[in-house]
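Please see the structure below; I have some questions.
Chains shown are a subset, placed as in the full complex.
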Amino acid sequence: MNVTPTNRPKAEGDGPTMTPPELSHVDKAGRARMVDVSAKPTTVRTARAEARVQLGEALARRLQETGGVEKGPVLPTARIAGILAAKKTADLIPMCHPLALDHVELDFAFEGDVLRIEAEARCQGRTGVEMEAMTAVMVAALTVYDMCKSANKGIVIQQARLLEKTGGKSGRWTSEPSQ
Amino acid sequence: MNVTPTNRPKAEGDGPTMTPPELSHVDKAGRARMVDVSAKPTTVRTARAEARVQLGEALARRLQETGGVEKGPVLPTARIAGILAAKKTADLIPMCHPLALDHVELDFAFEGDVLRIEAEARCQGRTGVEMEAMTAVMVAALTVYDMCKSANKGIVIQQARLLEKTGGKSGRWTSEPSQ
Amino acid sequence: MNVTPTNRPKAEGDGPTMTPPELSHVDKAGRARMVDVSAKPTTVRTARAEARVQLGEALARRLQETGGVEKGPVLPTARIAGILAAKKTADLIPMCHPLALDHVELDFAFEGDVLRIEAEARCQGRTGVEMEAMTAVMVAALTVYDMCKSANKGIVIQQARLLEKTGGKSGRWTSEPSQ
């Protein structure tokens, strides 16, 4: 994979806006609402998201040295925070539907002084699990920030985004290959 | 995988690592803990954080046109989600101390197709409110993502970071000017 | 102030009490319990509830003038608070079953100096969503109170009640027509 954070993806719906992008959580009168999904079929839904946390070299080295990715307390704590946060998604994001998550998993990898966090979520439901995967990586990233801010307050959480989703009417979506 | 996030700021503490950065939430035996702050004085603490959400042009235009920043339902919903999330910080971030927030405020501004979210938090306490400001912008950004993902799943939340903090033993900290 | 909630519905079960009204959340020994619903069929359930908030004339005028019902920040905030509260119903009401809401929507209308809040909830489940609709209107009303109490502490939340429910063994129920 070859990710260059400079070149942003074309926004879907770019181009002549005869048909402005549809915001499903907003009704015709401009009011926020939790969309009615009761008529949608229950299907298996998955989503993968990532966040990239730029730690700085000294900190990245230290996290890797103190027992490696899995053994020091920072990453296990971030993993658990991410899993718990995925279960709180509907409590955090106002228009999100509550759903019974079947699976959440987080992974960490160092790429230079960047810590890459990836989350995968899965459920059988009438709505997707994109927000659960996004919330998991964001709260894991915040936890890394919290546990490392005494060493470096300048940590930047960058490039948090959806990587892929499957299931539902719109089927599979994946971020563009060059990302 | 070949990832090169080129434009990173220098991490604080970079350079010769005679003195490895200290991680206050980890004790000598490598265990996570909620640090003892009972001996710290109570002072006024403030923090400001930002997140930048790259919406894509069509979506950015639409959000601005439908009543401007403050009138459409997306930004007010994101603002409220951010304020509520700031109050949940200690429930989301495992090693964070609970604290009684005196003030939270979020602001939005468009810069091209990027929505910039800034949060300010304040309390009188024995620990800082950096995580409250960071959590507010992150959950506000997630809410924007949620409410706009039907129009553009490729939205990227980028550049979430602390801008400034004041109060406490370490006093004022500010991110570097060129950022 | 002269509030006469005259048009109260006859309580069901009024009249000669050969058969005292049944309290399903209380067992034979007088103990509270979360009723067993595992044998009930899953059906689509809906409920509508309302609360009437008597604001006083100056405040009602102000809320209507500042952009109308949908644009000022009070009503959008109350709407979001109501939607989030509907998702917390089982955490607030001890004997309520947790359920996966498919839809929640709130609406506001002014009737003189009274703000009428109506909520509609929907799910596919083994128990009804009456409490979700009721909780949504109540917390929306509390939010209106909170945001307006600096202008008028004497606001009265009156006439909060169920309007209609459908689904389940008992089918459709509706409050009396003249209401």
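Read from first to last, the chains carry the letters A, B and C; within each, the first residue is number 1.
Convention: contacts are C-beta pairs under 8 Å (C-beta built on N, C-alpha and C of every residue); 3 or more make two chains touch, one makes a residue touch a chain.
All values derive from a computational prediction rather than experimental measurement.
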Practice task
For this file, with 3 copies placed, note down how many copies the whole complex has.
Solution key: 6
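As a convention for this text, only the chains that are shown with their structure count from here on.
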Completion exercise
For the pair chain A and chain C, the C-alpha centroid-to-centroid distance in angstrom is 34
Practice task
Starting from the mean Cα coordinates of chain A and chain B, work out the distance between those two points in Å.
Solution key: 15
Exercise for the section: Send over the residues of chain B in touch with two or more other chains. Expected result: 67, 73, 76-77, 80-81, 84
Problem - chain B - residues contacting chain C, complex - result: 67, 71, 73, 76-77, 80-81, 84
Practice task
Using the touch rule from the top, collect the residues of chain B that touch chain A in their complex.
Solution key: 1-15, 17, 20-26, 30-32, 51, 54-62, 66-67, 72-74, 76-77, 80-81, 84-85, 88, 91-96, 113, 130-131, 134-135, 138-139, 141-143, 145-162, 165, 173, 175-176
Problem - Touching residues (chain side chain C, partner chain A) in the complex - result: 44, 70, 76, 79-80, 83-84, 86-88, 100-107, 122-124
